[in-house]
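Worksheet: the structure to be examined is printed underneath.
A single protein chain has been omitted from the complex, and every remaining protein chain is retained in its original position.
Labels for the chains are A and B, by order of writing; each one numbers its residues from 1.
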Amino acid sequence: MNIMHYLADLLVRSLFKADPATWPYTWIAYAVVIGVGALLAFAFVAIFAGPVTWIERRIAGRIQSRIGPNRNGPQGCLQWLADGIKCWLKEDLVPATADKPLYLAAPYLVFTGMFGAFVVLPFGAHVIAADLNVGLLYILAVTSLVVVGLLMAGWGSNSKWALFGGVRSAAQLVSYEVPSAFSLMAVVLMAGTLSTQGIVGAQGGWPWQWFVFRNPFLFAAFIMYFISAIAEGNRTPFDLPEAESEIIAGYNIEYSGMRFLFFLFAEWANMWIMAAVATLAFLGGWQIPGISPERIAEAKGWTFVGWQALSFAIFVFKGTCLVFTIIQIRWTLPRLRVDQLMITCWKYLVPLSMGSATGVLLLMALVREGGIVDWVMRGAMLLVGLLVAGAYIRKVRATFMADRDNYKKMEGRDLWYPPYRLP
Amino acid sequence: MNGSIVQVVLFYLLAALALTGACLVAFSRSIVHSAFALLGTFVGVAGLYALLAADLVAIVQVMVYVGGVLILILFAVMLTARVDEGKESNPTVGKIPGLLAMLAMAGLLVVTAVKAFGPRTVISEANPPSTVSPIGNLLLSKYVLPFEAISVLLLAVLLGAVTIASGRMRKGAGGKQEGEAPR
Partner (left out) sequence: MGYSYAPLLFVVGFALVIPVAFVLLSTRLGPRRPNPVKTEPYESGIVPIPAPERKFQVRFYLVAVSFLLFDVEIVFLFPWAVRFRSLGWFGFGAMLIFLAVLVLGLIYEWRKGALEWR
């Protein structure tokens, strides 16, 4: 049972004292609840994308030994609101040479394509707008709307930089969709369903029940999915479409004000979608360790709501961790060249992801689930995962400490700003 | 449930979207606009599939046609020189061949429409079962031969594209406009 149906039934029962199964106007209640749900999803995107832009800029400032936005609100935490309001007050410019219908329509298309993917993201045990039977394919499909939107923006702007950026984006997005789809196919093989809730349900709360640690091929698939997700989100090291040293800003160069904001908004929301898909497909989704989904479904009243909230928190926490990894990668690695980008995709990621899917197949056919080999593999992969995470944290900490020592020497001088202060 | 009215309204909305797209494709003066208008047709048709509870087909329609074919057409159109002039789109072939083609198409549609008026299965359930796994089953049992034939067809497509494109690449006809910005 979907939480929306549950709420709608509750509404009908409590407000109108009617039986939802027979009452003729139940569908209005459904419509209201679903509408509110869609609005909440939008609010989530806005509230997620906003502050994360500020946090990213602070992190970037720290990584580049500068301060970053710190004026609006305490530590600059209202910067994103100020930016949003500013975009409203800006002039909505249309270049004289632009292909007007295409130029004007492109931001909407990009936004719709991005926002559409939120429908199938399982935010919690029953917190999902629509659990489609074709969930994963649906996410891949709506991404293609974004590609068309970017091409439209590039062509409609009638500026060579926008055109180059748009075509590059389109080529990059479609290319990297192939390895990401193959990596996800490894998961579909394991789960035997395309529904996002089904995939989460096939995993468990504990890390050794997650798909990523099931066997080495799935681990490889996760890493390849993550790389392609960064590329699909146009993030450094794959942000060639907006390489400012070559083509200034890419497809959105001629846009201003609110329309420009929608492109940025879509980019941020896209980052969250990619992180969420990686979470639900590989990292156990919203699953609470030690609590089975059946127990959540059977719970009543406040316990039910409590489990929902906890599963929501777990999902958002996992997704946010991935988002911050993406942010850190962005500010750490240099940009690739166009040829390197395409070679990385077609010569490495595509064959490797096909290979990993085939490997998962073979292991599924040869290794009995729950057998000794299965558990040895899970244990080994968990160990590898812990080692990777440990090494990553150690490296970050070492860099941080070195930075801190350097800054200590400058204490008291002008412009001194301790790096260990708030972000 | 009053879902049926919603369904009818949706059907006409989606049909209107598909037809508007098709009309724009046919009548637009600019070939690029025609290509972009295809988007409306593809999405409208996908919506109609979803309305018929054919979930996999709807998704495939968006994935393959919007994600693949449309991008291909757009790249092809943008590759073509002289698109700016806007006279490339829709040259007329003459009235007689056009009429013949139209009649043939109309005949085909009428035959299909008449056929469709046989006994129908009405999907009455609120949540019809997924079509994904039955299709997966059929593809690898009853229709396994066409399925393999498709892979050969796809291979032929790729070989053809590589052959044509590598000819162009050697001649350098594509130039170096994109990758390196003019300095």
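Quick notes on this structure:
One rule holds for everything that comes next: contacts are C-beta pairs under 8 Å (C-beta built on N, C-alpha and C of every residue); 3 or more make two chains touch, one makes a residue touch a chain.
As the structure is a computational prediction, the values presented were derived from the model and not from experiment.
Of the options A:Met342, A:Val367 or A:Ala380, the residue whose C-beta touches the omitted chain is A:Met342. Only one of A:Phe48, A:Trp80, A:Phe115 or A:Phe238 touches the absent chain when the whole complex is considered: A:Phe115.
Summary of contacts with the chain left out: across A:Val178, A:Leu264 or A:Ala380, the touching residue is A:Val178. Contact with the undisplayed chain is limited, among A:Glu56, A:Glu232 or A:Glu254, to A:Glu254. Touching the omitted chain from chain A are residues 4, 30-31, 34-35, 37-39, 41-42, 87-97, 107-108, 111-112, 115-116, 118-119, 129-133, 136-137, 140, 157-161, 163, 167, 170-171, 174-175, 177-178, 181-182, 185, 188-189, 192-194, 248, 253-254, 257-259, 262, 338-339, 342-343, 346-347, 350-351, 354, 358, 361, 364-365.
The set of chain B residues touching the chain not shown comprises 3, 7, 10, 50-53, 55-56, 60, 63-64, 67-69, 71-72, 75-76, 78-79, 81, 83-84, 123, 125-128, 132-133, 135-137, 139-140, 144, 147-148, 150-152, 154-155, 157-159, 161-162, 165-166, 168-169, 173-179.
Keep in mind that, in the parts below, only the chains that are shown with their structure count from here on.
Residues 1-3, 6, 30, 32-33, 36, 39, 43, 55-56, 58-60, 62-63, 66-68, 70-71, 74-75, 78, 129-132, 178-179, 181 of chain B touch chain A in their complex.
Interface of chain A with chain B (complex): residues 24, 26-27, 99, 101-102, 109, 132-134, 137-138, 140-145, 147-148, 151-152, 155, 164, 167-168, 170, 174, 177, 194-195, 246-247, 338-339.
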